[in-house]
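Only one protein chain is missing; all other protein chains are in place.
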Amino acid sequence: MIKVGILGSTGYAGGELTRLLASREDIELVFLDSNSFEGRSYTSLYPNLRGAIDLSCTSLDIVQNEYFSKIDVLFCALPHGLTQKAVKAALDANLKVIDLSADFRLKDPVVYEEWYDTPHIAQEELKTAVYGLCEVYREQIPKTDLIANPGCYPTSVLLALYPLMKEKLVGTSRIISDSKSGVSGGGRSLRDGNLYSQASENLAAYGVGQHRHTPEMEEQLSLFAQEPVQIQFTPHLVPMLRGILSTIYVENTGALTEQDLAELYHQYYGDEYFIRITGSETLPITKAVAGSNFCDIGYKVDTRTGNIVLVSVIDNLIKGASGQAIQNMNLLFGIEESKGLTQLPVWP
Amino acid sequence: MIKVGILGSTGYAGGELTRLLASREDIELVFLDSNSFEGRSYTSLYPNLRGAIDLSCTSLDIVQNEYFSKIDVLFCALPHGLTQKAVKAALDANLKVIDLSADFRLKDPVVYEEWYDTPHIAQEELKTAVYGLCEVYREQIPKTDLIANPGCYPTSVLLALYPLMKEKLVGTSRIISDSKSGVSGGGRSLRDGNLYSQASENLAAYGVGQHRHTPEMEEQLSLFAQEPVQIQFTPHLVPMLRGILSTIYVENTGALTEQDLAELYHQYYGDEYFIRITGSETLPITKAVAGSNFCDIGYKVDTRTGNIVLVSVIDNLIKGASGQAIQNMNLLFGIEESKGLTQLPVWP
Amino acid sequence: MIKVGILGSTGYAGGELTRLLASREDIELVFLDSNSFEGRSYTSLYPNLRGAIDLSCTSLDIVQNEYFSKIDVLFCALPHGLTQKAVKAALDANLKVIDLSADFRLKDPVVYEEWYDTPHIAQEELKTAVYGLCEVYREQIPKTDLIANPGCYPTSVLLALYPLMKEKLVGTSRIISDSKSGVSGGGRSLRDGNLYSQASENLAAYGVGQHRHTPEMEEQLSLFAQEPVQIQFTPHLVPMLRGILSTIYVENTGALTEQDLAELYHQYYGDEYFIRITGSETLPITKAVAGSNFCDIGYKVDTRTGNIVLVSVIDNLIKGASGQAIQNMNLLFGIEESKGLTQLPVWP
Partner (left out) sequence: MIKVGILGSTGYAGGELTRLLASREDIELVFLDSNSFEGRSYTSLYPNLRGAIDLSCTSLDIVQNEYFSKIDVLFCALPHGLTQKAVKAALDANLKVIDLSADFRLKDPVVYEEWYDTPHIAQEELKTAVYGLCEVYREQIPKTDLIANPGCYPTSVLLALYPLMKEKLVGTSRIISDSKSGVSGGGRSLRDGNLYSQASENLAAYGVGQHRHTPEMEEQLSLFAQEPVQIQFTPHLVPMLRGILSTIYVENTGALTEQDLAELYHQYYGDEYFIRITGSETLPITKAVAGSNFCDIGYKVDTRTGNIVLVSVIDNLIKGASGQAIQNMNLLFGIEESKGLTQLPVWP
């Protein structure tokens, strides 16, 4: 029995994490921390879990003092600032930590400070963190106690580009990812833009050229390609609950054919449980992955323009957050990687 | 290993049935019949199941001739007309049959003809059918080979009213159910009303006083109460994918309190896996059951008006169709009733 | 040129009021008050009005001291509590006032206190208020300075029931209105239930037996019928932006036929610009009135159950708030009643 605690359990990623863990017989949920809802019964916030969860929300102070000693692994879904301190404390308590925030994703604290406007205060721990993109870093993950769970947009972009970057098959200076996310990506916070009346029947670009997932993608892409890679990343908010679709434009400098791509993606991902290659005839759609841990990837070669257009979809709350976190937990504990994550997407 | 075939597998209920069965290791899906899509790969219609299903759609003639002998149980999700013949043939072939259509739900063929404008041509088989409302007819279900799986609206209404009717605690002459369904209830058929542009940002009542689920509800309610019960049933189409919410008005002739109702519903449903009583403080909402086989029920006593208002929610495609069908299959085969149906609802 | 000010201009009703008034050449918008957004440019909150409005939000104190003397009519869309004081001040300043809150709708201050848990502090003014249901009180409206603009739900229910009540043709003791509203009815306030992720793909009943529109309906219905009328009112939240649909159940004590109803509704509403009778073949749908000041009404006689089922739809923000307020303003100023309100609903 693995004993688990969750910090920041009442956001949407925390809610899905709780749901997915609650269904497992090899997991014991020891505490659910929430800053905003301390003392409230968890199912009053997540009535979908009525009957499955019988915990009330506890506060950070209490869990650190009383509960850290009672768990094996900590999922941390706090906002940055709070995160670094809590992760330090958890590592000091010899816990394994899977952090869903951005705080341990960037290897370079200078880049972190540049994009997050605040110095990193856990740089020692940062050195030990492994970027938890399971399909890429499967070997390294079991060797650390601190997993930096990838961001939702980066997950969709990096999995699509990994084979092309790794094999240095396309241009690295003019990559564009035009990404679109469902509204749950904006979290449960009470902001005007998260209101139904604002978000429904609306489509908006945001953070153009400034979104904090940009350096995360560039760092990883540069590691894949072993050379500096730059990306123009534009996120959009789409009136749906879940799902990210990234449309990625790369220069086809290697004159690859769709057949070449079929072989390449099969070679990299043919054995991956959670990656499904749709090919060039059928492109991925978000509905086909909603509620699951799958990432579907397709591609088109446009010989007229000399571009490759990749389309990649995930469920932002599962493969883009809670599901990938559990996939990391499974790897950390030597459990079958897909355990608890085999739900097929509902339709419609 | 239970060998299963599905007639009419490409409608939304069929799609969910296929998804739920595909995840089970004790089930072998032998064929997926489809009139409209014969020969097409099933995952081209349901890309959510990519990688999990490797069948193409076969036609009714072929499955009857070649495949009926290879299965143990047949799920039938055909339109009426086709249904009665197919069910007859399946029973003749000694199959167990779970019929998701309305054709074997009404015990009285005269009532059937009255509401369906066509005589019933399988009246012998009709006599053997058991109405598959599992929480009510759990004892009878294993004793038959033909289950009439309840309609979506009736499931939500009957489970809410069963304790009150059975105990004869409320008026039986002026029951009103104002029910609301997500658009998937309209099926995958290409009709103007099913178009996104027609259904989104729209709310409509339909079939007022004439919907065919009315006699199904009245027959069952009358059986529960052991006296004739009449219901005014009004279905509505709501711009969401899934979910039924029924708001049911009954006369509180027995002057019941909310405490009385708490005890009554606990007595009837306290041990039921799939029924969750929310009580009177919190009323059920569709989101809390979406993607699951749960039915959530709440109630309010309005002492000012002398009415009881019940609110009941289900996922129309699961508890209202495919999930309940599998629950029936589990009962038919002596398997644990909740097997394959324990998914917790996603949120949001 | 009529000079207009709006208190509480940044809620959704205020936004639509501003939009509708901004298009008129006979209206000058003098100020837009907002408690929450003082000093902000109005179009930063309502970018749809970019180029049409060039005002910033001013605060209540300032408008009372400096601007009340510069306007002819005040629209008041404040929460109750604030409303009564502001209306008093405006009437003292000899303004005409159209109040969109509930504070001057109930004639009986005892009933007000009962449902609003606070005494009414402007009871003298209350006596002069006219309930601004234009199709019913057209004669009285021009004779007052204080219009109580009807609530959204009551507008849909009262217009549907008015002919039946006035003619005493149906039962008055067991009327049920099962009403459904789009999410904009919940306002622009930052509450969990107003979030896209909570409201989308969700359907919920609320305020069962306790909603404050209940006494407003009952008072008016009783005035229509000249006898006490009781209503069971259940509002629901539906995942769409706009629109209210009320499904109303009344006992057909007079054995009316659909032909009788056709004549009755034609007699009452045949000349009304904003009321469209759809009859019994086609029932009203919310999409057909979205963005307009229309109220569409249909009916079904169910001879089996002895009920009449009425269906009534409006745009909650227009006929249910801002449009009806302008209709009242037109009547107050002797302008053609439909002026500025003739927009046809968009589709889809």
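Should a chain be cited, it is by its letter among A, B and C, assigned in written order, with residues numbered from 1 in that chain.
Quick note on the criterion: contacts are C-beta pairs under 8 Å (C-beta built on N, C-alpha and C of every residue); 3 or more make two chains touch, one makes a residue touch a chain.
Since we're looking at a predicted model, the values are computed, not measured.
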{"item": "Residue of A:Ser9, A:Thr43 or A:Gln198 in touch with the missing chain, whole complex considered", "value": "A:Gln198"}
{"item": "Contact set of chain B toward the excluded chain (per top definition)", "value": "12, 183-184, 186, 188, 190-192, 194-201, 239-241"}
{"item": "In chain C, positions touching the absent partner", "value": "12, 15-16, 19, 22-23, 44, 46-52, 184, 201, 241-242, 276, 278, 282, 285, 287-292, 296, 342-348"}
{"item": "Chain A residues that touch the omitted chain in the full complex", "value": "174, 176, 178, 180, 182, 197-198, 200-206, 208-209, 230-232, 234, 236, 238-243, 245, 247, 249, 283, 285-287, 290, 300, 302, 304-305, 307, 309, 311, 313, 348"}
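Criterion: only the chains that are shown with their structure count from here on.
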{"item": "Chain at the geometric heart of the assembly (C-alpha centres)", "value": "B"}
{"item": "Relative orientation of copies chain B and chain C, as a Cα rotation angle in degrees, nearest 5", "value": "180"}
{"item": "Same or different contact residues where chain B meets its copy chain A, judged by the half mark", "value": "same"}
{"item": "Separation of chain A from chain C, taking each centre as the mean of its C-alpha atoms, in whole Å", "value": "46"}
{"item": "Centre-to-centre distance between chain C and chain B (centres being mean Cα positions), rounded to whole Å", "value": "39"}
{"item": "Chain centre separation (chain A, chain B; CA means) in Å", "value": "37"}
{"item": "Residue numbers of chain B (touch at least two other chains)", "value": "201, 241-242, 285, 287, 290, 348"}
